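Some chains omitted; the rest stay in position.
When the chains are written out, they are named A and B in that same order, and each has its own residue count from 1.
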Amino acid sequence: MDLVGTFAFALSGAVLGTQRGMDLFGVLVLAFVTAAAGGILRDLLLGAVPPVAIASWYALAIATAAGLLAFGFQPLIARFHSAVLFFDAAGLGVFAVTGTYKALEFGLSPPMAALLGMLSGIGGGMLRDVLTARVPVVLQGEIYAVAALAAALMVLAGEWMGLSPTIVSLPAIGLCLALRLISIARGWKLPVAPTRRD
Amino acid sequence: MDLVGTFAFALSGAVLGTQRGMDLFGVLVLAFVTAAAGGILRDLLLGAVPPVAIASWYALAIATAAGLLAFGFQPLIARFHSAVLFFDAAGLGVFAVTGTYKALEFGLSPPMAALLGMLSGIGGGMLRDVLTARVPVVLQGEIYAVAALAAALMVLAGEWMGLSPTIVSLPAIGLCLALRLISIARGWKLPVAPTRRD
């Protein structure tokens, strides 16, 4: 599952890079950043250095493969748009759940562990957007971070009830996936400040 | 004082978020980032992990409260604009002073400690601006970073004279506050390069 999440995140970064007219190198960088930056940021904040995505080469290899795929076959990827959205949502849940468990392991209090779990899920996409000079989409209305947060909170609930990670992980990932896909299908948005421009 | 600074910084981030039409989640993220990122960056650079704002939940709680306030009562906040400016300037001084002391404690040389102190003060606002896709305001003319630097240098002077932090801190924060408020009142700016566009 972790590999699937990495691959899906890398694909979403690479597709954005090709759409912005970046060169091959830029596309590969965006693929790696989107896939790895959330976990790297989590590990830096926990003091778990070097971060997993730097200490081992598998994230780089997967991201490079996804980047080359997106670079060479962009029309194909565009056709499987909903598959990419699905895997991206699954990856979000995976990263949120594993990030929360890792933060708890490092002794963080439950609310901060949930925050770091959510950050593991959304950090890569935020840096991807910063590097393409746009306001991170996650700050602008879709149910995305909230889905990651829901998975993180379910992990906390599981820990509080003394359930083992093997029991809690899949339902928590499923919750994130479901929230994300339903919100896309129904066009659910978070409220924006009612007083804007008044 | 530290809480006041955190609250004021969070408020300034949240207000910017509502003005940019961000959703509730985006506003809360901007509030936390503005309040905490300077100190987090300082702690990462010092190797003091997990950073204070991650290890304890109080910054998150204060930033969330400020974010909800700004989200719900934006016109009210807008009316107290000068109060926000005042607390923001106070927060800047607090973070610069405590940041400089912390860097000295970790063994940094005086000039680098002053740099990290200044960064503690201005880092949150810089990341806030990066996340809203604009050039950080602190790089563009106002007396802001310089006020933080003045407070940091006063801390260095106090250490050099062997004065205790309890004696030096308040005057240093006051210096930053005074510099910032006077420069706003009088429209003081830093010079820009005279040769621009020639």
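Observations on the structure shown:
Operating definition for what follows: contacts are C-beta pairs under 8 Å (C-beta built on N, C-alpha and C of every residue); 3 or more make two chains touch, one makes a residue touch a chain.
Since this is a predicted model, take the numbers as computed values, not measurements.
Every protein chain here is a copy of the same sequence, 2 of them drawn, and the whole complex in this file adds up to 3 copies.
Note that only the chains that are shown with their structure count from here on.
In this entry, chain A maps onto chain B through a rotation of 120 degrees when their C-alpha atoms are superposed, rounded to the nearest 5. Work out the mean CA point of chain A and of chain B, and you get 29 Å between them.
By the touch criterion stated above, chain B contacts chain A in their complex at residues 17-27, 29-30, 40, 44, 47, 49-51, 54-57, 60, 70-71, 74-75, 130-133. Chain A contributes residues 44-47, 106, 108-109, 111-112, 115-116, 126, 130, 133-136, 138-141, 145-146, 189-193, 195-196, 198 to its touches with chain B in the complex.
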